[in-house]
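Only one protein chain is missing; all other protein chains are in place.
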Amino acid sequence: MATEWPLGRRIAYGADYNPEHWTQDVRDEDLVLMREAGVTTVTIGMWDWALLEPREGEYDFGWLDRLLDDLHAAGIDVDLGTPSAAPPAWFYATYPEARVLTRDGVPLGPGSRGAAAPTSPQYREACVRIASRLAERYADHPAVVLWHVHNEYGAPVCEDFSPHALVAFRSWLADRYGDLDGLNAAWGTTFWGQVYGTWDEVGLPGPTASIGNPSQQLDFARFSEHALRECYILERDAIRARASQPVTTNFMANECPAIDMHAWAPEVDIVSNDHYLTAADVDGHIGLALAADLTRSASGGAPWILMEHSTSAVNWQPRNVAKRPGEMARNSLAHVARGADAVMFFQWRASRFGAEKFHSAMVPHAGTSSRVFREVVELGRDLARLGEMQGTTVRSDVALLWDQQSHWAQGLEWRPSVDMDAQERTRTWYEQLWRDHLTTDLVRPTDDLGRYRLVVAPASYLLTEQAAANLTAYVAGGGTLVVAGFAAAVDETDTVHAGGYLAPLRTVLGVHVEEYLPLREGATAEVEWAPAGEWPTTLTNRVWQEHVVLDGAEVVATFASGPGAGLPAVTRHEHGAGTAWYVPAFLDVDGLAPVLAAAYADAGIVPPALPEGVEAVTRVGDGVEYTVLLNHTDSDVEVPVADAGAVHELLADLPVDGTVHLAAGGRAVLRATVPTPDPRG
Amino acid sequence: MATEWPLGRRIAYGADYNPEHWTQDVRDEDLVLMREAGVTTVTIGMWDWALLEPREGEYDFGWLDRLLDDLHAAGIDVDLGTPSAAPPAWFYATYPEARVLTRDGVPLGPGSRGAAAPTSPQYREACVRIASRLAERYADHPAVVLWHVHNEYGAPVCEDFSPHALVAFRSWLADRYGDLDGLNAAWGTTFWGQVYGTWDEVGLPGPTASIGNPSQQLDFARFSEHALRECYILERDAIRARASQPVTTNFMANECPAIDMHAWAPEVDIVSNDHYLTAADVDGHIGLALAADLTRSASGGAPWILMEHSTSAVNWQPRNVAKRPGEMARNSLAHVARGADAVMFFQWRASRFGAEKFHSAMVPHAGTSSRVFREVVELGRDLARLGEMQGTTVRSDVALLWDQQSHWAQGLEWRPSVDMDAQERTRTWYEQLWRDHLTTDLVRPTDDLGRYRLVVAPASYLLTEQAAANLTAYVAGGGTLVVAGFAAAVDETDTVHAGGYLAPLRTVLGVHVEEYLPLREGATAEVEWAPAGEWPTTLTNRVWQEHVVLDGAEVVATFASGPGAGLPAVTRHEHGAGTAWYVPAFLDVDGLAPVLAAAYADAGIVPPALPEGVEAVTRVGDGVEYTVLLNHTDSDVEVPVADAGAVHELLADLPVDGTVHLAAGGRAVLRATVPTPDPRG
Partner (left out) sequence: MATEWPLGRRIAYGADYNPEHWTQDVRDEDLVLMREAGVTTVTIGMWDWALLEPREGEYDFGWLDRLLDDLHAAGIDVDLGTPSAAPPAWFYATYPEARVLTRDGVPLGPGSRGAAAPTSPQYREACVRIASRLAERYADHPAVVLWHVHNEYGAPVCEDFSPHALVAFRSWLADRYGDLDGLNAAWGTTFWGQVYGTWDEVGLPGPTASIGNPSQQLDFARFSEHALRECYILERDAIRARASQPVTTNFMANECPAIDMHAWAPEVDIVSNDHYLTAADVDGHIGLALAADLTRSASGGAPWILMEHSTSAVNWQPRNVAKRPGEMARNSLAHVARGADAVMFFQWRASRFGAEKFHSAMVPHAGTSSRVFREVVELGRDLARLGEMQGTTVRSDVALLWDQQSHWAQGLEWRPSVDMDAQERTRTWYEQLWRDHLTTDLVRPTDDLGRYRLVVAPASYLLTEQAAANLTAYVAGGGTLVVAGFAAAVDETDTVHAGGYLAPLRTVLGVHVEEYLPLREGATAEVEWAPAGEWPTTLTNRVWQEHVVLDGAEVVATFASGPGAGLPAVTRHEHGAGTAWYVPAFLDVDGLAPVLAAAYADAGIVPPALPEGVEAVTRVGDGVEYTVLLNHTDSDVEVPVADAGAVHELLADLPVDGTVHLAAGGRAVLRATVPTPDPRG
């Protein structure tokens, strides 16, 4: 990922562009309107396999040649997609055995989007062939600055139960475990009498009478992701062999749980991500921040592309809430604040037909005389003013652990409580960090944690001995660690740790766990929060308690009711030069506030004193800092800016004097050429 | 449908009759009891294929000969069914490839009801063969007055994904679109790369990874209905070639959404309908009224047969609420009031076995010494007193638009909000018209609307340019039109109209729509209803708002909260000689009252001043009018009748003097030989 940034010294701006939906007169208008909107970059080609290769082995590139020439003439860069996310109808007809099979054995056909069986040799060959032809032809086209392989790997389908998958799964397992003894041990096949005697007996985790072997299921999630990654790499390498532009594929961060973005990021030249608000979430901007932070973290802090988001409503949620005036701009700047150097949309012009005709676009069905288009033009102007931010980086003192494999494992059946959801817990802990105006990285438990003052593990159900040792060393070296309950239950094979739940963290946390104590549906209990020197407070507890036994930790809070009444609800343990907290309670975001505040104190973190609902994130360049301020509330606020002499607001192009006034829903970007008077206090 | 009424100058009365369930002694008793109940007509034969053709090509008509003779001797007319809704067990065993396949490819077998694959040549041949043999044999039997093809086409299954269906679908598409270019254009296959290169690539809308092409799905709904209609026509024509009695098939009005009754009605000689209350609906009689009005409308105002309803509970709903005393009679008279000239039940005698043994009947399990049988006898007596109403017609000043194809389209996936349901909206608008005591036709948007004072479009998601022109001309000619939100979004291929949502109605409504603004689940907002000269009122809004921009219309109500706060919630526009309203809000029935009241004023409609909960519908004959009055409340009411001198109440056979007293739950039928003093004021 040390690739040079391909989209220019600016914040790139644009969209997926589908000229194949339109007549030539509309396309001509598109180029005019793109200029009006300040568009710098478009993504094309992802859905054009049938146009490029109308019959197997017969190609038609003429229309694409002309399109690229036109875009180049208009000064617009192109991110050129490979079409492997949508094989043509002829592919399905010619290779029916390449179709994905569901767990129940139902083949998934054409007439939608989504790939063929990723392990199908026919599919892989066809993908490499078309990607190679594109790369050969456009390696030197001046419009093409980036390759965009596939679209949203893992969505809408990742797992495949076809015969091709069966063969590949056995091979993958043989690579992983060497022999059947290794497999039998890893999968615990003596349980329920599942011991395998030959490789031919090993199958995909298909329908079974009771639940399937959890270790097998976890390996199948790994294998399924691996199969997709192999497909990506085949296409990428075919392009690299023929062209020199960088290669990306658009991730979906936490919205596509089939993909472990941290594992994929090293395979792309530039990380790019798609993000859509969850309409039902009234605090969707916090989910956005989490996704952006996760993307930046996967990118190792390097600039990344917001490849898709929406100008207003999407179409695939139950109730597709439209964005309110100003919301699109706040969303866009939040991504920029958190490391995006390109702001792209799905899509340029709303499609009149197909599955996504109710999806918003830069040019909506209502045309250019519309709120949306006016805001699109305004955003283009704003981003143009932020070009100097390109290449600057985001720094964070806090890390939240994110381990997709643990999420997979926790999500399997027959866990202690269906109410314990890794994504929910991660979001809730993240949300309190966001409310405290702290910028957070999302890192893996085996990553180097030394640069963080605080590390929070909200959902580390699966934690290897190696990862536990890393966390222990982090604390010993002076770090502050907060671990939420239901942690370190199992190892990488979903086997309970020897010594019991939490055993690998017993040393650092100074506690061990006798038993999990889930609550009944809807039940609530109370936690008495009583740290030394503070007035006790009662926090609301739901879903979960544990029977924790002290091995040196102190009790900071106690379950006041529920099955664990009288037992520790929060513990604190000094280990080496650092401190480790354990929180075996399920607290809502308000309940996490005092817990995190206490951990901040241990970590030497002082959250900035900003108005509630104001997002502030700082990007750091060479001798200059940029702070993006976003007011997510319905009231005007004043944000104090210390030492305002050197601070300039870029959007209005005005100097800042003492405070910044942020209107309800407003936004500002401050540049400080000396070390910024940090608005975070 | 200009057929002569085959059931006599009376309101026919009867039921499905299944003597094959019973021993001869019970059958003998049946004939006695039918006379006691006043039964005039029974339907037989629908489930007797296996008895008539016990082995393929071997027939046994002797028992049916005797049965028809017995019924004729008892003076009972017969509606003779063809048995194609239940192929015999030998058919499934002999032709397994004729089974319906579900979308997932699971074959549906025997042991229930429901047809074979409607496109199966074997099924079609077998149906025509048995229908032909019946028609040949009973063309001249004096008992047989009507042919009844099949049973409830489209229920319980309409769509079929068998190989036969695939072949037929391609053929149907080729007929519709001429060539693949036409198909590709109509289906918008450039979206998500679905372009078809040969007909062999075109498939049924089977399982896909993400949602299937919506235009393909809409066409599949059309095709599936068409395939059933072809089956009907094959049987009908086989009968017509051999017999002269009229032919019907029993529809299910709005309860079988797979069938577009308006499109089928021209194919039958007499329209007949099955109707069952929705037990969970405490206002089920309003749903009944809608179904009856829809049936009459499909019949073009001609008399129709209520082919099935129930004396009390059904058996296939989650909680099968029994009818209360008097409810069966009110239900029956409501159908008569709305145009039915025959009142038939499923079924004569309750079956002791099979899937519907808990369904009520004219003779219940408890026998003749029961409330139900006593009311059955009483109803027979009542209907006998209404014989003179046969052939009179219902008139209405109001039409509600009903377009089954639009309902299909709106019901597909990925619409702006799952809470926008075409049937719900239609029922809610209809319900306020019912509360206002207005009799309503349900017509298609392309029908001639000139005879209506008011036309309401509650759910016109799909509206063609041609239909929009029809509505526009209707208003220009002096009509009053009310259009509810989410209208005219797409054309007949589910393609968004050029110019955006509502574009085809922009001229007549004087507004256009920038964006849909769905609300979150359960959210409410307020509409400030403030027509000129009225005190403002606050109406409750849920589910839906739109961003409407005025192009000449006036604002009558405004969104006071929610995403559209400050934008128009109701607009009014004078166009030509008429007026057009747009209501881009989702109002419950109470909220629709003032909106419709204002539209009535424009339309010159004065709703009759009747007590709440009293249903009054008038049928008009030659110099005589009949008004059915039904009291759906638990209180006695007095209904004023102007100029009572010439009015006679038929059920009690008494003259009416000034007012009619309706007991709680009571009923009356007024005959006025001069132009009726309209009880509607």
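Note that the chains take the letters A and B in the order they are written out, and that residue 1 is the start of every chain.
Following the convention adopted for this analysis, contacts are C-beta pairs under 8 Å (C-beta built on N, C-alpha and C of every residue); 3 or more make two chains touch, one makes a residue touch a chain.
Just so we're clear, the structure is a prediction, and the values are computed from it rather than from any experiment.
For the chain missing from the display, the contacting residue among B:351, B:392 or B:507 is B:351, taking the whole complex into account.
The chain that is not drawn here is touched, among residues B:9, B:35, B:66 or B:324, by B:324. Here the missing chain is touched by one residue of A:35, A:55, A:520 or A:661, and it is A:520.
In the full complex, subunit A touches the hidden chain at residues 104-105, 187-198, 200-203, 205-216, 413-419, 490, 493-501, 512-521, 547, 563. For subunit B, the residues touching the absent chain in the complete assembly are 18, 20-21, 46-51, 54-55, 83, 85-90, 92-93, 100, 102, 104, 106-115, 155-157, 279-280, 282, 312-313, 315-316, 318-322, 324, 350-358, 360, 364-367, 370-372.
Basically, only the chains that are shown with their structure count from here on.
One finds 49 Å separating the Cα centroids of subunit A and subunit B.
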